[in-house]
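Every protein chain except one is present and positioned as in the full complex.
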């Protein structure tokens, strides 16, 4: 039996390129459709795309013709790295035509019947897709800076109940796409603002750690305050977090729960899955993007400096790879999980 | 009448070099003594020092002989940029010999009879020096990352009463001196740890915003939690802060109080004093170290993005120049203030 | 008698902003016209412009209305920082209307009757303007990377005769304007290509060091090979040069001639003129952009590491500030020189 045909929406963009890079020689999926904007339509991929990956463009895609979303597409499963200004409509269009769209774009994340899915922390949220009215359906992953927080906090929230948290991020420039942040703005600088980012963290996190009940996702009831900053890092968002819990954990308990966090996903042989979703680091000055972010395929969430917070209960540092675990890799893991769980079998 | 003779302790180090740079052609003070370690003793300054400033070494100091702290020194007033491992002893020695030491080093900051002084926010703290038992006395300024917070928070604390605050810093490499941070550790990286820094912020801030009463400084009674990070910036510490107040201010009130903050210092014609201690920025993405930190002689504290905090009351971004307002410039301003107020007149 | 009215063409761009910054409180010139593209026309400057300077926008220009080049303009003297795609036509239009255009744009540089002027090295080239057919005239300065080479080589060429030279540049991102170089392309990277730059150095240098004879500029007869690279520096182009001379100088002679280079410009009290056009550095690892480029108002050319070249005769390192001496500052110095020499008096 052959591989599942998949397409990449926004194939020439930064996230699209990462999808293509990560899907190279994938054991489950085979790229059959590269979809981009009108401007690229009809061109062969290697000419339509300004390739910005640190590995060569896979041979397989070099000479594929770039398609438009509304022409005939072979695949039924689509990874979306579309720009927010077009993602909403195109993803809906494809879902209505019977496709599954596994999206990294923000547009449908807060739709009541669309989950923001991370297989390790809220697999039951996939259920909500059944309430989507289209023939196919849409699944999203969160904003990159929210992703690592959600993963690091999920086991703690479950055990101790988060009440409040304040997070301050130091985010990589790759999060802004290409051309993205001008060098004159970020070389030797910090930009203490990323449009819309703080709101995303403050809202998405509560949905992701929410409870699936009676066909609905009920938001978690904690309060979040985010400060978002851009720094001169290529890949890897570093975040400092202070957390207030309902039930007070010790520092040792927090370390133990995070270090031992394991889910069914780890036993499912999913190519994109890290060995462990969370890596706890004991060195006093880790994690660091430059030294850690590429470990474990860029799919681990690194947590370090777990210690008492004088104002709240616990403070710590969280790090993850924003274009892999925080974007393309997360979507592919969602697809792998759904594939193995049979959630795609009515479609493919 | 001539200028006051001053000496620089730790003259070959990063802070020492900044003292020399800022004291060039100073209307009140004239450098007569450059003091450094045994290793440099007897050498002429330009040979003892690996000059790392962006302006040329002032002619005046080039051929001065570097002295040891325990030989004959002409000055009675000393600026100290000594390393913490020797500062404690040498500063005490000089104070006991009848000198005034205006120190940027941490050693004496938490001594009960030594103030951490900022003329604009706690001028009454100078009083505590009278209780020092030596013939001379010691005055300190705070750790660089605490400085900007203290200035930005002082008028708010006075008016509304701070209860709790959580701060996350993104600090420049110049704060670590020279050679300091290896490039392999910080290029394209964030280091989420600076040894001892979080503790300094958590403790010094409460002393600086404390009350002088009955010959003593009584710490402010709020609680602080700090997360300290190093980023690839040359000069300028950026800090994100969330603050809980006893009496709830509006965002507009906070902006107004900070923008209008003015003290007697602004009317005293002190060369190192900025026109306004605090500059409130309204642009959504400011302040930024690259574009703002050198304005107003590097002596202003920049506050931006003042807005509601979903968890506490107010959140904002604070920026200052760590080696000027946060170190050498702060010490010189202390000296200028003391000179004009007559606090040095028994010594010189 | 009042100041001369001047206008800035391309006022909202990077070079335009630098013109405005450097013309603040200028003793000869007063900005009366800010000219930009249709898109900005009619807006007040502070709203039309994304200000990217490290000092505040001068009060004077904040509320000036941005004009179009073809409406009524008060000034007769214009500084041009226009984009190459419009500069040619607009500069010609204004010259024909009787204005003097002192341009930083490349379009007219190689016109036979337009000089590429540096008052210190080829003041006689201004003569060629008399052959321009318009009522006014156009004067240009060279491409930024050529500028420092031309200044450093002029006194050597005069004395020893350059035969061949090979130069390799490491150029700052500010040379590409704003938004210019994406951070994803330059953080932790070197881009060994800058479109059109090598050709400019190879051609402009020969015109600038050429001879004015019988109403014409005759190119210098040496051969140049340039390698141009972009590096992660904000301001300052560093260039390594190997030079073959007709008459062989010693290293000491080269140092002496460069260190003592002085022209009438140094005695003319021109605000933009550096005390010395060339600063020779003896330290083994200088000049460096970070530590040197802002010295002497950003108007000096720094030359260091003058030594024997095993292949040619002499090799050395040249550094200059690309947006000041290499662009806006050079144009202003041209204007100041022309003003003092009476070359503008028929126009103003």
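So that you can tell them apart, the chains are marked A, B and C in the order they are listed, and the count of residues begins at 1 in each.
FYI, contacts are C-beta pairs under 8 Å (C-beta built on N, C-alpha and C of every residue); 3 or more make two chains touch, one makes a residue touch a chain.
Since the model is a prediction, treat every value here as computed from it, not as a measurement.
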Per the touch definition above, residue among A:20, A:187 or A:241 touching the missing chain: A:187
Among C:81, C:289 or C:326, residue touching the chain not depicted: C:289
Contacting the left-out chain in the complete assembly, out of C:35, C:176 or C:232: C:232
Hidden partner interface residues of chain B, rising order: 52, 173-174, 178-188, 232-234
Positions on chain C where the hidden chain makes contact: 164-166, 168, 170, 185, 187-193, 202, 223-225, 227, 229, 231-234, 236, 238, 240, 242, 284-291, 304-305, 309-312, 315, 317
Absent chain, residues of chain A that touch it: 52-56, 187-188, 234, 290-291, 294-295
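Operating definition for what follows: only the chains that are shown with their structure count from here on.
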Farthest chain relative to chain C (centres taken as mean CA coordinates): A
Separation of mean Cα positions, chain C and chain A [Å, integer]: 48
Approximate Å spacing (C-alpha centroids) for the pair chain A, chain B: 42
Where chain C touches two or more other chains at once, by residue number: 52, 187-188, 234
